[in-house]
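Pasting a structure below so you can have a look.
Removed from the display is one protein chain of the complex; every other protein chain stays in position.
For clarity, chains are labelled A, B and C in written order, and residue numbers in each chain start from 1.
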Amino acid sequence: MQLGMIGLGRMGAAMVRRLSTAGQQCVVFDVQPEAVQRLQQDGIAGASSLEELVARLQRPRAVWLMVPAAVVDPTLDKLVPLLEPGDIMIDGGNSHYHDDIRRGNALAVKKLHYVDVGTSGGVAGRERGYCLMIGGEKDIVKHLEPVFTALAPGVAAAPRTTERQQDDCTAEQGFLHCGPLGAGHFVKMVHNGIEYGMMAAYAEGLNILRHANAGKASREIDAETSPLRDPQFYQYDLKLGDIAEVWRRGSVISSWLLDLIAGTLSRDGELREFAGRVSDSGEGRWTIDAAIDEGVPVPVLSAALFARFSSRGEADFANRVLSAMRKDFGGHTEKPDAPAS
Amino acid sequence: MQLGMIGLGRMGAAMVRRLSTAGQQCVVFDVQPEAVQRLQQDGIAGASSLEELVARLQRPRAVWLMVPAAVVDPTLDKLVPLLEPGDIMIDGGNSHYHDDIRRGNALAVKKLHYVDVGTSGGVAGRERGYCLMIGGEKDIVKHLEPVFTALAPGVAAAPRTTERQQDDCTAEQGFLHCGPLGAGHFVKMVHNGIEYGMMAAYAEGLNILRHANAGKASREIDAETSPLRDPQFYQYDLKLGDIAEVWRRGSVISSWLLDLIAGTLSRDGELREFAGRVSDSGEGRWTIDAAIDEGVPVPVLSAALFARFSSRGEADFANRVLSAMRKDFGGHTEKPDAPAS
Amino acid sequence: MQLGMIGLGRMGAAMVRRLSTAGQQCVVFDVQPEAVQRLQQDGIAGASSLEELVARLQRPRAVWLMVPAAVVDPTLDKLVPLLEPGDIMIDGGNSHYHDDIRRGNALAVKKLHYVDVGTSGGVAGRERGYCLMIGGEKDIVKHLEPVFTALAPGVAAAPRTTERQQDDCTAEQGFLHCGPLGAGHFVKMVHNGIEYGMMAAYAEGLNILRHANAGKASREIDAETSPLRDPQFYQYDLKLGDIAEVWRRGSVISSWLLDLIAGTLSRDGELREFAGRVSDSGEGRWTIDAAIDEGVPVPVLSAALFARFSSRGEADFANRVLSAMRKDFGGHTEKPDAPAS
Partner (left out) sequence: MQLGMIGLGRMGAAMVRRLSTAGQQCVVFDVQPEAVQRLQQDGIAGASSLEELVARLQRPRAVWLMVPAAVVDPTLDKLVPLLEPGDIMIDGGNSHYHDDIRRGNALAVKKLHYVDVGTSGGVAGRERGYCLMIGGEKDIVKHLEPVFTALAPGVAAAPRTTERQQDDCTAEQGFLHCGPLGAGHFVKMVHNGIEYGMMAAYAEGLNILRHANAGKASREIDAETSPLRDPQFYQYDLKLGDIAEVWRRGSVISSWLLDLIAGTLSRDGELREFAGRVSDSGEGRWTIDAAIDEGVPVPVLSAALFARFSSRGEADFANRVLSAMRKDFGGHTEKPDAPAS
């Protein structure tokens, strides 16, 4: 089947290559001509404008957007006038699912279809395949199955779940029609919320391991600082790369994220190339918003999100308030800590 | 090599079977004779007393304890007088690493060796192998390598990490000498702390998905309750088993824990057989204790632990304090919520 | 000055009485005629319909709504057609500040004014006065100052802050024009977020004190439960009422909330009349939403909110997921805990 792809960044370009390898025809476009040219050099059809892209697609057209969330609406504004009833827009980026519902309803008035696809897999996806969480009309999703099949990892990518009935559910292949408009990005949003929580679990645990030699450091005696009561219990110099590696086999916490960090820590146990200012791209926030709307407690997922905010200095004023209060009631002056390590 | 195993519960018995399958000789003991008999029926040497166990082992003896943490010291009290200089005690259970240090030092006076082994793998370990985190003297750990090799999953259990230098580290096989006395249980403790965090991340995320139809429920209008501002955004009836399944392939949050819960949710998306009173067996607590001693922030791991406490009703008095305050300042009376679902 | 008051519940009726005591004229209405009659018996002018209320007010009319957040819009729908340019609507309830902005802009088209007032003080407000956080047009807020002055506690209610310049700011009197449309409810929202955090701080601390005798309880020895390592350190039977009382004088944590709970705990240290299902009325949620929008970390305020959700059973499914995972990997079965206490 034929697919138009708009947005040839890290994700979009790799997806096109995976689709092509699987025999799907793509016509591609990006606002940066070089991105188009790179794929053309590998025999993939490129368009130099949205008009050309639309013109080269058979009807009903299927156009996949793989652009930053903030660019989806401007792109649709230009694209929609070029489309015809029956055509299908697919948003595979990180849109907020509220926007899917709004867009889908607006497009339906024009007899255009809208499918939202939460796409997980990152830079490894070209080889490993992408996990696809899909929302939209049932028959339209069905129509796009060849595309989803080509992008997804396939059932062989993991041992089969014995409990699953051999029904017609595609979940085992790595893609799933989750529900109506927005359901794909809703599930992807929660996926990322979980991702934040898992990442933080590893990060906090590794931080404890890294400071397992805290008893070797000397501490000042003053009224401001609690002495480490039992320094003899914190005398371990642990090799984080080896530990992450050993956890990869047989342990309860083995995972793909662990596979990745085991590699990086084996290369540099200090992670010196990183400053530790951690971005968040929206889904983690929206996950907490949704939990609050639903009245569902998410102490872990929210703590993970807020740790990212704090990593970027966003707690600084709150911390100044704390220092101010400590001075106000106790006469405490801030003391410079040992350099962060 | 020959190993004595004391404690033939869920873990101990399975480990003996895995060792026997791999050609290691075991002599086994348990305070419950039937546990010994079950293994004897499969041709494994059983002892009817600690004395017999010790008598049947070649020197230097290696005796592995796989008993509840609270039973380790009483067992050692009986066992140690039977041992001779050079013998090795291995604690493979969930001891606090402080106890390892205390015990190891006490045994060293008697020229006995002590090795602490954090063991992960659960009921699947017999087939998949056990991830072993080991603390103790280097040469003693080296001496026990045949046992560790037999228990561990082996390098083939996961794709190799490309960054790892092909040194002599055993981490790739699934066992690791982490450091001196207590280092094994220290690393296992943090492993379990991470486990709590990961489990909570999945649990919270799945809870959000389960309540994605919150907009379908009607809510009363009163001053006590915030109306759901946008019920149209919470109309999804999601199939959790399918979603967990689709995440198993290609997604960033794939893991062994996810493999397990995908199976269970595919069987019963409501998890009706569980009441949700979640135990904790100590390591999660000790992880937070260690983090606090080190001054390392663990907002996620602690939130996961406290959610378990709360699941067992341990927040009840705090909640009554909140209700009392609300009545005191606002005249609010508690209202019965809709039945928990 | 003359004020119409709609909504004569716990808050509205008491505010009318305080206004009357201070010499302000009120005309009151409530959908429940008895609520009107109760105030009429004390000589306050009552109306039997919105029409009558509007008719009895001098122009420009000032009408204060003190109704549940969900009832504000329906009330405005009926009221606005009865008003004339220059009239002023005041929402003193717990509206979301987004709604203030929407309503204020819609009313401005009709040349009506809208003022949002976050009102704190609870049932004690009639005697102590109300803390008022106000948003809206500067001259309209100025016009209403006699009302605010009558409702607020006045400068004598607390020792003066030495650092404050003797400017014309009304903050010392207990009311403040915080900013344009919505600013009053925004500040009140955050006030309530802080309130949730403070309440939780007391509740958690008191819960620790209450369990200071945990070492007296016997615990089973099994692999599921961590034994209390040092029961000798948890042998205190503490009197919570006395402790809360002693903290009221001279301590860093003295506060009005503490004053209240000290009284209640002195009467019943067990708080037996409460079940511990803690409601939340919206502002706590919106505070977290705002923090997330701003990228500001709020680990404490969010933890307080989520503890309330959990108190109402909203973590139950997540907890069942945890129990299911524990059974899956470790063969752990849920054990009934000691009855919650």
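One rule holds for everything that comes next: a contact is a pair of C-beta atoms (placed from the backbone, for glycine too) under 8 Å apart; a residue touches a chain by one contact, two chains touch by 3 or more.
Computed from a prediction, not measured in an experiment: that's the story for all the values here.
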For the chain not shown, touching visible partners are A, B, C
Contact residue for the chain not shown (choose from A:E52, A:E137, A:E163 or A:D280): A:D280
In the full complex, which of B:N207, B:S281 or B:S310 touches the chain missing from this view? B:S310
Write the list of subunit A residues that the hidden chain touches. 9-10, 68-71, 93-94, 96, 122-124, 199-200, 202-204, 206-207, 210-211, 221-227, 229, 256-257, 260-261, 263-265, 271, 274-282, 285, 299, 303, 307-308, 310-332, 334-337, 339-341
Touching the absent chain: which residues on subunit C qualify? 97-98, 101, 120-122, 125, 128-133, 152-155, 157-159, 161-165, 169-176, 178-180, 182-183, 186-187, 190-198, 200-202, 204-205, 207-209, 211-212, 214, 228-230, 232-239, 241-243, 245-259, 262-264, 266-267, 287, 290-291, 293-301, 303-304, 306-307
Give me the subunit B residues in contact with the hidden chain, please. 252, 285, 288-289, 292-293, 295-299, 302-303, 305-307, 309-310, 312, 314-315, 318, 329-330
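Note that in this section only the chains that are shown with their structure count from here on.
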If you connect every pair of chains that touch, what shape comes out? Choose line, ring, star, complete or other. complete
What's the rotation angle, in degrees and to the nearest 5, for a C-alpha fit of subunit A onto subunit C? 180
Average the C-alpha coordinates of each chain, average all protein C-alpha coordinates together, and give the chain whose average is closest to the overall one. A
Separation of the C-alpha centres, subunit B versus subunit C, in whole Å, is 42
Please tell me the distance, in whole Å, between the geometric centres of subunit A and subunit B computed from their C-alpha atoms. 28
Out of subunit B, which residues touch more than one other chain, so two or more? 122, 200, 202, 204, 207, 211, 229, 256-257, 263-264, 299, 303, 307
